[in-house]
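Only a single protein chain was left out; the remaining protein chains are all shown in position.
Here is chain A:
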Amino acid sequence: MKLPTLPKPPVPKRFQDKPARPGGAPKPTKLEQVREGGISAADWVDERTSLSGGLRWMMFRKVPKGTNWFYTLGSATMFAFVSQAITGVFLAMYYVPSATQAYESARHISNDVFLGEFVRGMHKWGSSVMVILIFLHMARTFFFGAYKYPRELNWIIGVVLVILTFVMSLTGYLLPFDQRSYWATIVAANINGTGPLVGPFLSDFLRGGGDFGATTLSRFYAIHMMLVPGLIAALIGAHLYLVAKLGTTAPPWQRAEVDEKLREEQV
């Protein structure tokens, strides 16, 4: 036998679905709302800066056919620099640039600070990696003839970046203030001093006086921490701008296949 079904209890009014308004858009879901919020925030910035055009110009520019892994060496060098900058900031939190305390602070970083030796190792070996990468990048540019018209100026900026990288490693070598760095730096300053005309002035400037003293260390520290990293960052910006403006070079053996019909028309 079949039981009679009970009628459903009436749903209170507030839980009843509202009838859709005629012509109204369906209510956006949570995800759509979040997306909408993000877009409007980006729009707010873009309305006031017009950054999106530049970003689109940088990111969606075309890279010629045939580029290969050799073309990643430049950005790899930049990542090495970024890694140096980040580890450098953490080292600077503990390092004391004074002749009496520099060595102790370096040892404190190595022995006591959490992950201190790891970060110091990353900074130390990162410099070697950066030097290798910048040389490989330069070799690629050289052998592919990528320094030729219209990219001459970008080559020159690159050479300045190579020199600044060497200045970084020269000044950074002194900072741990152990025997090796101390004596190597004395010889380096003396080597500068043998140069004609400006040599003695250059080595006096580096040492901060006629002798190697307390000012030498703070001078190297300031050059290593402020002057050169700022210059490198600015020049990387200029370098990248020119790359985007002039375009990534095509491999030298890559030839565009010109439409035969077009060629005939040209002739």
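Convention: a residue touches a chain if its C-beta (ideal position, glycine included) is under 8 Å from a C-beta of that chain, and two chains touch if they have at least 3 such contacts; residues count from 1.
Rule of thumb we're sticking to: contacts and distances are computed from a predicted model.
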Per UniProt record, name of the chain withheld from view ["Amino acid ABC transporter permease", "Acyl carrier protein", "peptidoglycan glycosyltransferase" or "C-type cytochrome"]: "C-type cytochrome"
Candidate in contact with the missing chain, chosen from A:20, A:34 or A:58: A:58
Full-complex contact with the absent chain, from A:33, A:49 or A:190: A:190
For chain A, the residues touching the chain missing from this view: 58-67, 69, 71-73, 75-76, 79-80, 83, 103, 106-107, 110, 117-129, 131-133, 139, 142-152, 155-156, 159, 162-163, 166, 169-170, 173, 176-184, 186-188, 190-196, 199, 212, 247-248, 250, 252-256, 258
